[in-house]
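Input: one structure, supplied below.
Yeah, one chain of the complex is gone here, protein chain that is, but the others are all in their spots.
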Amino acid sequence: MPQAFDYQKQNLPPIKSLRHAPREEMYLPGHRTCAGCGPALNYRLVAKAAGKDTIFIGPTGCMYVANASYLCTPYAVSWIHAQITNGGAVGSGIEAAYKILARKKKYDGPFPNIIVMAGDGGSVDIGLQAMSALMYRGHDVLFICYDNESYANTGIQTSPTTPYGANTTFTPPGKMIPEGKTLFPKDPPQLVIGGHPLVKYVATTCISYPVDLMNKVRKALNYDGPSFLHMLSPCPKGWKFDEKLSLEMGRLAVDTGMWTLYEWENGVYKYSRLPKKYKPVGDYMKFQGRFSHLKAEHIAKMQAFVDEKIQRIKAIAVEAPIPTPKKKAR
Amino acid sequence: MAIKVPKEREVPFGAITPAPVGQQDLFMTSNWRIVRPVIDNEKCTRCFICYASCPDSCWSYNEKEDQMEWNWKFCKGCQICIYECPSDALSAVAELDFEDGVVRLEKPF
Partner (left out) sequence: MAKELMLSGCAAAAQGAKFAEVEVICSYPIRPYTAIMMELSRMVANGELDAEFVHGEGEHAQVSVVLGASAAGARAYTGSSGVGVTYAFEVYSPAAGGRYPLQMAIADRTLDPPGDFGSEHTDAMSARDQGWLMGWASTPQEVFDNTLINYRVGEDQQVMLPQFVCQDGYFLSHIPDKVVLPDIAQVREFLPPYSAPHPLSTTCPVSHGPQIKPDQGAVMDAQRASTFLIVPEVIEKAVADYNRIFKRNIPPFIEKYKMDDAEVAFFIMGAHANTCKKAIDQMRAQGLKAGMVRPRWVRPWPTKQIAEAFQNVKAIASVETSTSYGGAMRGGNLVHELRATLYDLEKRPLVTSFMAGLGGDVILFEDFHFMAKILNQMVKEKKTSKHVYWIGFEED
(Lines give C-alpha, C1' and ligand atoms only; values in the text may rest on other atoms or scores of the structure.)
Protein backbone atom coordinates (compact mmCIF):
# COMPACT_ATOMS: atom_id res chain seq x y z
CA MET A 1 0.00 0.00 0.00
CA PRO A 2 1.16 3.62 -0.47
CA GLN A 3 3.34 5.18 2.21
CA ALA A 4 2.04 5.73 5.72
CA PHE A 5 0.48 9.11 6.37
CA ASP A 6 -1.22 10.87 9.24
CA TYR A 7 -4.84 9.88 8.90
CA GLN A 8 -5.85 11.34 12.28
CA LYS A 9 -6.06 8.13 14.23
CA GLN A 10 -7.88 8.44 17.53
CA ASN A 11 -6.15 7.86 20.85
CA LEU A 12 -8.56 6.68 23.53
CA PRO A 13 -7.44 7.14 27.15
CA PRO A 14 -7.68 4.23 29.62
CA ILE A 15 -10.83 3.94 31.76
CA LYS A 16 -10.13 4.11 35.48
CA SER A 17 -13.35 2.61 36.84
CA LEU A 18 -17.01 2.02 36.05
CA ARG A 19 -17.79 5.50 37.26
CA HIS A 20 -15.20 6.94 34.89
CA ALA A 21 -16.44 5.02 31.87
CA PRO A 22 -18.18 7.22 29.33
CA ARG A 23 -21.85 7.48 30.32
CA GLU A 24 -23.07 7.72 26.75
CA GLU A 25 -24.49 4.52 25.34
CA MET A 26 -23.61 3.69 21.74
CA TYR A 27 -25.50 0.39 21.87
CA LEU A 28 -28.93 1.55 22.89
CA PRO A 29 -31.77 -0.20 24.67
CA GLY A 30 -34.33 -1.63 22.26
CA HIS A 31 -33.24 -4.95 20.76
CA ARG A 32 -34.59 -8.47 20.51
CA THR A 33 -31.71 -10.24 22.27
CA CYS A 34 -32.61 -12.78 24.96
CA ALA A 35 -33.02 -11.56 28.53
CA GLY A 36 -29.57 -11.80 30.09
CA CYS A 37 -27.80 -12.03 26.72
CA GLY A 38 -24.02 -12.11 27.18
CA PRO A 39 -23.17 -11.01 23.62
CA ALA A 40 -25.51 -8.01 23.96
CA LEU A 41 -23.77 -6.84 27.13
CA ASN A 42 -20.48 -7.39 25.35
CA TYR A 43 -21.61 -5.22 22.45
CA ARG A 44 -22.73 -2.52 24.81
CA LEU A 45 -19.39 -2.38 26.62
CA VAL A 46 -17.43 -2.43 23.36
CA ALA A 47 -19.55 0.36 21.89
CA LYS A 48 -19.23 2.38 25.07
CA ALA A 49 -15.45 2.07 25.07
CA ALA A 50 -15.16 2.87 21.37
CA GLY A 51 -17.27 6.02 21.40
CA LYS A 52 -19.02 7.93 18.68
CA ASP A 53 -16.39 7.90 15.94
CA THR A 54 -16.96 4.25 15.25
CA ILE A 55 -18.30 2.05 12.47
CA PHE A 56 -19.47 -1.45 13.27
CA ILE A 57 -19.59 -4.34 10.84
CA GLY A 58 -22.15 -6.96 11.85
CA PRO A 59 -21.85 -10.37 10.18
CA THR A 60 -24.99 -12.48 10.35
CA GLY A 61 -25.50 -14.08 13.73
CA CYS A 62 -27.30 -13.35 16.97
CA MET A 63 -25.83 -9.88 17.07
CA TYR A 64 -27.35 -9.25 13.68
CA VAL A 65 -30.69 -10.97 13.71
CA ALA A 66 -31.59 -10.25 17.33
CA ASN A 67 -30.36 -6.66 17.22
CA ALA A 68 -31.54 -5.59 13.82
CA SER A 69 -35.14 -6.68 13.67
CA TYR A 70 -37.27 -5.21 12.28
CA LEU A 71 -36.01 -2.33 10.14
CA CYS A 72 -34.43 -0.82 13.23
CA THR A 73 -31.18 -1.26 15.11
CA PRO A 74 -29.83 -0.29 18.52
CA TYR A 75 -26.60 1.21 17.15
CA ALA A 76 -26.13 4.91 17.77
CA VAL A 77 -23.12 4.80 15.43
CA SER A 78 -22.94 3.69 11.80
CA TRP A 79 -23.30 -0.02 11.28
CA ILE A 80 -23.43 -2.30 8.25
CA HIS A 81 -24.64 -5.86 7.92
CA ALA A 82 -22.13 -8.28 6.42
CA GLN A 83 -22.51 -11.93 5.43
CA ILE A 84 -21.39 -14.42 8.04
CA THR A 85 -18.63 -15.28 5.57
CA ASN A 86 -17.09 -11.89 5.00
CA GLY A 87 -16.96 -9.70 8.12
CA GLY A 88 -13.21 -9.31 7.76
CA ALA A 89 -13.48 -8.44 4.07
CA VAL A 90 -16.20 -5.82 4.45
CA GLY A 91 -14.24 -4.28 7.32
CA SER A 92 -11.14 -4.20 5.12
CA GLY A 93 -13.06 -2.41 2.38
CA ILE A 94 -14.40 0.24 4.74
CA GLU A 95 -10.93 0.84 6.15
CA ALA A 96 -9.40 1.12 2.67
CA ALA A 97 -12.12 3.57 1.67
CA TYR A 98 -11.53 5.78 4.69
CA LYS A 99 -7.77 5.70 4.07
CA ILE A 100 -8.13 6.89 0.48
CA LEU A 101 -10.80 9.43 1.39
CA ALA A 102 -8.51 10.82 4.08
CA ARG A 103 -5.53 10.89 1.72
CA LYS A 104 -7.54 12.68 -0.96
CA LYS A 105 -8.87 15.08 1.71
CA LYS A 106 -12.45 14.06 0.97
CA TYR A 107 -12.76 13.18 4.67
CA ASP A 108 -11.02 15.17 7.38
CA GLY A 109 -12.49 13.90 10.63
CA PRO A 110 -10.89 11.51 13.12
CA PHE A 111 -10.26 8.11 11.57
CA PRO A 112 -13.20 5.99 12.65
CA ASN A 113 -12.79 2.98 14.88
CA ILE A 114 -13.68 0.19 12.49
CA ILE A 115 -14.86 -2.83 14.46
CA VAL A 116 -16.04 -6.19 13.15
CA MET A 117 -18.34 -7.86 15.69
CA ALA A 118 -18.40 -11.44 14.56
CA GLY A 119 -19.62 -14.51 16.41
CA ASP A 120 -17.47 -17.57 16.83
CA GLY A 121 -18.70 -18.99 13.51
CA GLY A 122 -18.14 -15.73 11.69
CA SER A 123 -14.63 -15.50 13.18
CA VAL A 124 -13.05 -18.93 13.03
CA ASP A 125 -15.34 -21.13 11.00
CA ILE A 126 -17.07 -19.80 7.91
CA GLY A 127 -15.56 -16.37 8.53
CA LEU A 128 -12.02 -17.58 9.20
CA GLN A 129 -10.65 -16.81 5.76
CA ALA A 130 -11.80 -13.22 5.79
CA MET A 131 -10.64 -12.68 9.38
CA SER A 132 -7.18 -14.06 8.67
CA ALA A 133 -6.80 -12.04 5.49
CA LEU A 134 -7.66 -8.85 7.35
CA MET A 135 -5.02 -9.66 9.97
CA TYR A 136 -2.48 -10.46 7.28
CA ARG A 137 -3.09 -7.33 5.22
CA GLY A 138 -2.67 -5.10 8.24
CA HIS A 139 -5.84 -3.00 7.99
CA ASP A 140 -6.44 -0.68 10.94
CA VAL A 141 -9.47 -2.64 12.09
CA LEU A 142 -10.43 -4.30 15.36
CA PHE A 143 -11.80 -7.79 14.83
CA ILE A 144 -13.87 -9.02 17.74
CA CYS A 145 -15.00 -12.59 18.18
CA TYR A 146 -17.92 -12.51 20.61
CA ASP A 147 -17.88 -16.15 21.65
CA ASN A 148 -21.13 -17.72 22.81
CA GLU A 149 -19.66 -21.09 21.88
CA SER A 150 -22.22 -22.13 19.27
CA TYR A 151 -24.15 -21.05 16.22
CA ALA A 152 -26.71 -19.64 18.59
CA ASN A 153 -28.91 -17.68 16.24
CA THR A 154 -29.91 -20.69 14.18
CA GLY A 155 -30.92 -22.59 17.30
CA ILE A 156 -27.69 -23.62 19.03
CA GLN A 157 -25.61 -25.74 16.69
CA THR A 158 -22.02 -26.73 17.30
CA SER A 159 -19.24 -24.39 16.20
CA PRO A 160 -15.45 -24.74 16.39
CA THR A 161 -15.44 -23.04 19.80
CA THR A 162 -18.14 -25.23 21.35
CA PRO A 163 -16.54 -27.03 24.32
CA TYR A 164 -16.04 -30.76 24.40
CA GLY A 165 -19.08 -32.55 25.83
CA ALA A 166 -21.60 -29.85 24.97
CA ASN A 167 -25.12 -30.77 23.95
CA THR A 168 -26.04 -28.84 20.81
CA THR A 169 -28.62 -29.63 18.19
CA PHE A 170 -25.86 -30.99 15.91
CA THR A 171 -24.12 -32.83 18.77
CA PRO A 172 -26.93 -34.35 20.78
CA PRO A 173 -25.83 -37.02 23.24
CA GLY A 174 -27.08 -40.51 22.50
CA LYS A 175 -26.36 -44.16 22.95
CA MET A 176 -23.68 -44.11 20.25
CA ILE A 177 -22.15 -40.77 21.26
CA PRO A 178 -22.63 -40.35 25.01
CA GLU A 179 -20.73 -37.10 25.40
CA GLY A 180 -22.51 -35.24 22.62
CA LYS A 181 -19.65 -33.18 21.27
CA THR A 182 -16.48 -35.23 20.88
CA LEU A 183 -14.20 -32.52 19.50
CA PHE A 184 -12.17 -30.05 21.51
CA PRO A 185 -12.43 -26.42 20.41
CA LYS A 186 -10.18 -24.23 18.27
CA ASP A 187 -8.23 -21.53 20.08
CA PRO A 188 -9.04 -18.29 18.22
CA PRO A 189 -6.42 -15.95 19.75
CA GLN A 190 -3.71 -18.51 19.12
CA LEU A 191 -4.78 -18.78 15.49
CA VAL A 192 -4.22 -15.05 15.13
CA ILE A 193 -1.04 -14.87 17.21
CA GLY A 194 0.44 -17.85 15.43
CA GLY A 195 1.12 -16.38 12.02
CA HIS A 196 0.05 -12.82 11.22
CA PRO A 197 3.13 -10.58 11.22
CA LEU A 198 1.30 -7.24 11.39
CA VAL A 199 -0.82 -8.04 14.44
CA LYS A 200 0.53 -6.42 17.59
CA TYR A 201 -2.30 -6.89 20.08
CA VAL A 202 -4.52 -9.85 20.89
CA ALA A 203 -6.49 -10.24 24.09
CA THR A 204 -9.28 -12.19 25.73
CA THR A 205 -12.04 -10.63 27.80
CA CYS A 206 -15.10 -11.56 29.80
CA ILE A 207 -18.25 -9.53 30.50
CA SER A 208 -17.84 -10.20 34.21
CA TYR A 209 -14.84 -7.85 34.18
CA PRO A 210 -16.20 -4.79 32.40
CA VAL A 211 -13.43 -2.27 33.12
CA ASP A 212 -10.81 -4.80 31.99
CA LEU A 213 -12.89 -5.43 28.89
CA MET A 214 -13.32 -1.77 27.98
CA ASN A 215 -9.66 -1.01 28.49
CA LYS A 216 -8.64 -3.88 26.27
CA VAL A 217 -11.00 -2.56 23.59
CA ARG A 218 -9.35 0.86 23.81
CA LYS A 219 -5.87 -0.58 23.80
CA ALA A 220 -6.71 -2.65 20.75
CA LEU A 221 -8.23 0.33 18.95
CA ASN A 222 -5.23 2.52 19.74
CA TYR A 223 -2.88 0.17 17.90
CA ASP A 224 -2.20 1.19 14.33
CA GLY A 225 -3.13 -1.97 12.49
CA PRO A 226 -5.25 -5.06 13.06
CA SER A 227 -6.09 -6.31 16.56
CA PHE A 228 -8.11 -9.27 17.73
CA LEU A 229 -10.24 -9.66 20.82
CA HIS A 230 -11.73 -12.96 21.93
CA MET A 231 -14.65 -12.10 24.17
CA LEU A 232 -16.40 -14.69 26.32
CA SER A 233 -20.13 -14.08 25.99
CA PRO A 234 -22.19 -16.46 28.18
CA CYS A 235 -25.41 -17.46 26.47
CA PRO A 236 -28.30 -18.41 28.80
CA LYS A 237 -30.27 -20.03 26.01
CA GLY A 238 -27.44 -22.00 24.43
CA TRP A 239 -25.67 -23.04 27.59
CA LYS A 240 -28.98 -23.58 29.37
CA PHE A 241 -28.54 -21.68 32.60
CA ASP A 242 -30.73 -19.24 34.51
CA GLU A 243 -30.29 -15.90 32.74
CA LYS A 244 -29.48 -13.98 35.91
CA LEU A 245 -26.25 -15.97 36.17
CA SER A 246 -24.66 -14.62 32.97
CA LEU A 247 -21.90 -12.76 34.80
CA GLU A 248 -21.54 -15.58 37.34
CA MET A 249 -20.81 -17.96 34.46
CA GLY A 250 -18.12 -15.59 33.25
CA ARG A 251 -16.48 -15.53 36.67
CA LEU A 252 -16.65 -19.30 37.04
CA ALA A 253 -15.17 -19.75 33.57
CA VAL A 254 -12.14 -17.74 34.67
CA ASP A 255 -11.96 -19.32 38.14
CA THR A 256 -11.94 -22.86 36.74
CA GLY A 257 -9.50 -22.19 33.91
CA MET A 258 -12.12 -22.84 31.23
CA TRP A 259 -11.39 -19.29 30.11
CA THR A 260 -8.10 -17.46 30.52
CA LEU A 261 -7.92 -13.69 30.64
CA TYR A 262 -4.77 -12.47 28.95
CA GLU A 263 -3.18 -10.02 26.59
CA TRP A 264 -0.56 -10.71 23.98
CA GLU A 265 1.24 -7.54 23.12
CA ASN A 266 4.16 -7.44 20.68
CA GLY A 267 5.02 -11.03 21.54
CA VAL A 268 4.67 -10.73 25.33
CA TYR A 269 1.94 -12.48 27.29
CA LYS A 270 0.31 -10.71 30.26
CA TYR A 271 -2.36 -12.43 32.30
CA SER A 272 -5.15 -10.29 33.69
CA ARG A 273 -6.54 -12.44 36.43
CA LEU A 274 -4.94 -15.69 37.37
CA PRO A 275 -6.71 -17.63 40.10
CA LYS A 276 -4.36 -18.53 42.92
CA LYS A 277 -6.18 -21.82 43.17
CA TYR A 278 -8.33 -23.08 40.31
CA LYS A 279 -11.82 -24.42 41.03
CA PRO A 280 -12.69 -27.78 39.48
CA VAL A 281 -14.41 -27.55 36.08
CA GLY A 282 -17.41 -29.31 37.56
CA ASP A 283 -18.22 -26.12 39.52
CA TYR A 284 -18.74 -24.34 36.21
CA MET A 285 -20.37 -27.11 34.25
CA LYS A 286 -22.94 -28.04 36.90
CA PHE A 287 -24.93 -24.85 36.27
CA GLN A 288 -25.25 -25.46 32.54
CA GLY A 289 -27.84 -27.76 30.98
CA ARG A 290 -25.62 -28.30 27.95
CA PHE A 291 -23.37 -30.42 30.15
CA SER A 292 -26.00 -32.16 32.25
CA HIS A 293 -25.75 -35.45 30.33
CA LEU A 294 -22.02 -35.89 31.03
CA LYS A 295 -20.65 -38.71 33.17
CA ALA A 296 -17.68 -38.48 35.53
CA GLU A 297 -15.32 -39.80 32.85
CA HIS A 298 -16.27 -36.98 30.46
CA ILE A 299 -15.84 -34.31 33.11
CA ALA A 300 -12.47 -35.83 33.90
CA LYS A 301 -11.51 -35.50 30.24
CA MET A 302 -12.49 -31.85 30.33
CA GLN A 303 -10.52 -31.37 33.53
CA ALA A 304 -7.45 -32.92 31.94
CA PHE A 305 -7.77 -30.57 28.96
CA VAL A 306 -8.01 -27.55 31.26
CA ASP A 307 -5.17 -28.78 33.50
CA GLU A 308 -2.88 -28.98 30.50
CA LYS A 309 -3.81 -25.43 29.53
CA ILE A 310 -3.10 -24.25 33.10
CA GLN A 311 0.32 -25.89 33.10
CA ARG A 312 1.24 -24.07 29.91
CA ILE A 313 0.07 -20.78 31.36
CA LYS A 314 1.93 -21.29 34.65
CA ALA A 315 5.10 -21.84 32.67
CA ILE A 316 5.01 -18.36 31.13
CA ALA A 317 2.50 -16.35 33.12
CA VAL A 318 3.14 -12.78 34.06
CA GLU A 319 0.18 -11.42 35.93
CA ALA A 320 -0.58 -7.79 35.13
CA PRO A 321 -4.12 -7.06 36.21
CA ILE A 322 -6.05 -4.15 34.77
CA PRO A 323 -8.04 -2.73 37.70
CA THR A 324 -11.57 -3.99 38.20
CA PRO A 325 -13.91 -2.73 40.92
CA LYS A 326 -13.68 -4.44 44.28
CA LYS A 327 -16.62 -6.70 44.86
CA LYS A 328 -17.83 -7.94 48.21
CA ALA A 329 -17.29 -11.67 48.55
CA ARG A 330 -20.56 -13.62 48.21
CA MET B 1 -45.56 0.42 -15.73
CA ALA B 2 -44.34 1.55 -12.30
CA ILE B 3 -44.97 -0.93 -9.50
CA LYS B 4 -47.24 0.38 -6.76
CA VAL B 5 -45.94 -0.33 -3.28
CA PRO B 6 -48.25 0.31 -0.31
CA LYS B 7 -46.73 3.13 1.71
CA GLU B 8 -46.81 1.31 5.04
CA ARG B 9 -44.79 -1.59 3.62
CA GLU B 10 -42.16 0.47 1.85
CA VAL B 11 -38.55 -0.44 2.52
CA PRO B 12 -36.18 2.51 2.79
CA PHE B 13 -33.60 2.94 0.02
CA GLY B 14 -31.09 0.10 0.10
CA ALA B 15 -32.61 -1.01 3.42
CA ILE B 16 -30.69 1.82 5.06
CA THR B 17 -32.22 3.29 8.22
CA PRO B 18 -31.07 6.23 10.33
CA ALA B 19 -29.26 5.39 13.54
CA PRO B 20 -31.50 5.64 16.63
CA VAL B 21 -30.91 8.39 19.19
CA GLY B 22 -31.10 7.71 22.92
CA GLN B 23 -33.11 4.51 22.68
CA GLN B 24 -34.73 2.37 19.98
CA ASP B 25 -38.42 2.97 20.58
CA LEU B 26 -39.39 0.75 17.66
CA PHE B 27 -38.40 -2.27 19.73
CA MET B 28 -39.70 -1.94 23.25
CA THR B 29 -39.27 -5.08 25.31
CA SER B 30 -40.95 -4.16 28.59
CA ASN B 31 -43.68 -6.78 28.15
CA TRP B 32 -41.09 -9.57 28.28
CA ARG B 33 -40.58 -9.33 32.03
CA ILE B 34 -42.46 -11.04 34.81
CA VAL B 35 -40.45 -9.42 37.59
CA ARG B 36 -38.85 -6.02 37.83
CA PRO B 37 -35.89 -4.84 39.93
CA VAL B 38 -36.79 -2.48 42.74
CA ILE B 39 -34.03 -0.40 44.31
CA ASP B 40 -33.55 0.52 47.96
CA ASN B 41 -31.68 3.83 47.73
CA GLU B 42 -30.54 3.58 51.34
CA LYS B 43 -28.68 0.32 50.72
CA CYS B 44 -27.37 1.41 47.29
CA THR B 45 -23.68 2.39 47.43
CA ARG B 46 -23.66 3.84 43.88
CA CYS B 47 -21.07 1.22 42.88
CA PHE B 48 -22.35 1.21 39.26
CA ILE B 49 -22.32 -2.58 39.00
CA CYS B 50 -26.00 -2.74 37.98
CA TYR B 51 -25.25 -0.14 35.33
CA ALA B 52 -22.38 -2.23 33.96
CA SER B 53 -24.25 -5.54 34.09
CA CYS B 54 -27.34 -4.78 32.08
CA PRO B 55 -27.36 -5.94 28.45
CA ASP B 56 -30.19 -3.50 27.81
CA SER B 57 -28.63 -0.43 29.48
CA CYS B 58 -31.60 -0.09 31.81
CA TRP B 59 -29.70 1.40 34.72
CA SER B 60 -28.29 4.89 34.48
CA TYR B 61 -26.96 7.29 37.07
CA ASN B 62 -28.84 10.51 37.65
CA GLU B 63 -26.11 12.98 38.69
CA LYS B 64 -28.53 15.58 40.02
CA GLU B 65 -30.56 13.24 42.20
CA ASP B 66 -27.49 11.08 42.98
CA GLN B 67 -29.39 7.88 42.39
CA MET B 68 -29.64 5.04 39.93
CA GLU B 69 -32.58 5.24 37.51
CA TRP B 70 -34.36 2.32 35.93
CA ASN B 71 -35.64 2.23 32.33
CA TRP B 72 -39.11 0.65 32.48
CA LYS B 73 -39.49 0.61 28.69
CA PHE B 74 -36.79 -1.92 27.95
CA CYS B 75 -36.08 -4.00 31.07
CA LYS B 76 -36.58 -7.67 30.22
CA GLY B 77 -36.49 -8.81 33.84
CA CYS B 78 -33.36 -10.96 33.44
CA GLN B 79 -32.39 -10.23 37.08
CA ILE B 80 -28.64 -10.00 36.41
CA CYS B 81 -28.54 -6.67 38.24
CA ILE B 82 -30.37 -8.11 41.24
CA TYR B 83 -27.97 -11.05 41.39
CA GLU B 84 -24.87 -8.89 40.96
CA CYS B 85 -25.72 -6.11 43.41
CA PRO B 86 -23.13 -6.38 46.22
CA SER B 87 -25.19 -4.50 48.79
CA ASP B 88 -28.60 -6.22 48.45
CA ALA B 89 -30.12 -2.96 47.30
CA LEU B 90 -32.08 -4.63 44.50
CA SER B 91 -34.92 -7.06 44.83
CA ALA B 92 -37.14 -8.80 42.30
CA VAL B 93 -40.82 -7.90 42.58
CA ALA B 94 -43.55 -9.53 40.52
CA GLU B 95 -44.55 -7.33 37.62
CA LEU B 96 -48.22 -7.91 38.33
CA ASP B 97 -47.81 -6.18 41.71
CA PHE B 98 -47.51 -2.90 39.87
CA GLU B 99 -50.33 -0.86 38.42
CA ASP B 100 -48.34 -0.23 35.29
CA GLY B 101 -47.07 -3.81 35.30
CA VAL B 102 -47.05 -6.14 32.31
CA VAL B 103 -46.96 -3.14 30.03
CA ARG B 104 -49.01 -3.43 26.88
CA LEU B 105 -47.17 -2.20 23.85
CA GLU B 106 -48.94 -0.02 21.32
CA LYS B 107 -47.50 -2.07 18.47
CA PRO B 108 -46.46 -5.73 18.50
CA PHE B 109 -42.84 -6.15 19.55
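We call the chains A and B, going by the order they appear; numbering starts again at 1 in every chain.
Keep this in mind: contacts are C-beta pairs under 8 Å (C-beta built on N, C-alpha and C of every residue); 3 or more make two chains touch, one makes a residue touch a chain.
Please read these numbers as outputs of a predicted model, since none were measured by experiment.
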Next item on the list: Determine which one of A:G61, A:P112, A:P163 or A:P210 touches the chain that has been left out.
Entry: A:P112
Checklist line | Among A:N42, A:S132 or A:S227, residue touching the chain not depicted | finding: A:S132
Notebook entry, point to check: Of A:G93, A:P178 or A:G225, which sits in contact with the chain we cannot see?
Noted result: A:G93
Note to self: Considering the complete complex, identify which of A:T33, A:T85, A:S272 or A:Q288 is in touch with the unshown chain.
What the structure shows: A:T85
Item checked: chain A, residues in touch with the chain not shown (by the definition above) -> 1-2, 52-55, 57, 64-65, 68-73, 75-83, 85-86, 88-94, 96-101, 103-104, 106-107, 109-110, 112, 129-130, 132-133, 136-137
Margin query: In the complete complex, the non-displayed chain touches which residues of chain B?
Written below: 1-3, 5-6, 9-11, 13-19
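The rule is short, and it goes like this: only the chains that are shown with their structure count from here on.
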Check: For chain A and chain B, what's the span in angstrom between their mean Cα positions?
Finding: 24
Checklist line | chain A residues within the chain B interface of the complex | finding: 17-19, 21, 23, 25, 27-33, 35-38, 40-41, 44-45, 69-79, 210, 236, 243-248, 325, 327-328
Item checked: chain A-touching residues of chain B, taken from the complex the two chains share -> 11-12, 15, 17, 19-29, 32-33, 47-49, 51-58, 60-61, 71, 73-74, 76-80, 82-84, 86-87, 109
